[in-house]
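Dropping a structure here in structure tokens format, bear with me for questions.
Only one protein chain is missing from this complex, and each of the others stays in its spot.
== subunit A ==
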Amino acid sequence: MAEDKIRESLLKESKASKREKHGKILSYSAIILIVVVVVSIFLFVATRGIATFTVNKGSIIDFFTKSQWNPGATDKGGHPLIGALPMIVGSFAVTVLSAIVATPFAIAAAIYMVEISPRRGYKILQPVIELLVGIPSVVYGFVGLSVVVPFIRNHFGGTGFGILAGTLVLFVMILPTATSMSVDALRAVPRYYREASLALGATRWQTIYKVVLRAAVPGIMTAVIFGMSRAFGEALAVQMVIGNATLLPQNLVSPASTLTSILTMGMGNSVMGSVSNNALWSLALLLLLMSLLFNILVHRISKKGALH
């Protein structure tokens, strides 16, 4: 009798294990939902984006090498005019240039905040960074439009719209993220590296320059790539200052365009399923693949650079 009871209670699920089961089901379904959403977004963008080349007979080589963008029209061979080179060049130009300009500032600010004056640096720069992160991109674009563009027009000629204006606006936009990630990278360098360096007769600058920065290189690279990925994907602010001309940029002050700016400009003006619409999806697919690439790079670097 008693034995049966014990067996029964052992075989019956306890309350705790039941609850664990419920929790598991809940979190698994949440994960599945997320995966489904991500995969379907990707598939959606991909099928549309690829349709330009399969259904509409666009040439993928033209897409990457030609500079005539007028998807509604066709060339002599009947292929739609989908030369995206100006946008590709524009996107990479503003991304790389703004990262090049932002990196030294981010590193300098991070050194100040971590190595030179941690207390004051933290008090002054931290709120500034948080503020800059919180400003919506339309505000950056507006300031760019009303301050940066006229400034460039007056000092460098041209209309003021172009890669240079885009670069300057993006520089300010990615600076806070790049700075705070660089700060994290410097903070992660163990104190005993600094001590060892100083004990060998290094000055403070030599220690920062030769040990701390060198040990923080992977973290700083991650910060820069993160900034680039943000710059590459930024649409609104860039669109407001770059001029949106689908021409190959001849210089930094002539109107140009980026993948994102043409995408946002064209979105409302095309019918779902039309060639013009599909061509925009091709731009979106390229953006998606690029941000995937940025993410992979970040993971690679942070894995490789992890300090023991």
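Throughout what follows, contacts are C-beta pairs under 8 Å (C-beta built on N, C-alpha and C of every residue); 3 or more make two chains touch, one makes a residue touch a chain; residues count from 1.
Here is the rule we go by: contacts and distances are computed from a predicted model.
This figure omits one chain of the complex; the name its UniProt record holds, of "PstB2 protein", "ABC transporter domain-containing protein", "Bacillithiol biosynthesis deacetylase BshB2" or "CopY family transcriptional regulator", is "PstB2 protein". Contact with the omitted chain, checked across A:I25, A:I100 or A:A196, is made by A:A196. For the chain missing from the display, the contacting residue among A:M87, A:M113, A:V148 or A:V211 is A:V211, taking the whole complex into account. Remark: the residues of subunit A touching the chain excluded from display are 190, 192-193, 195-203, 206, 210-211, 214-215, 307-308.
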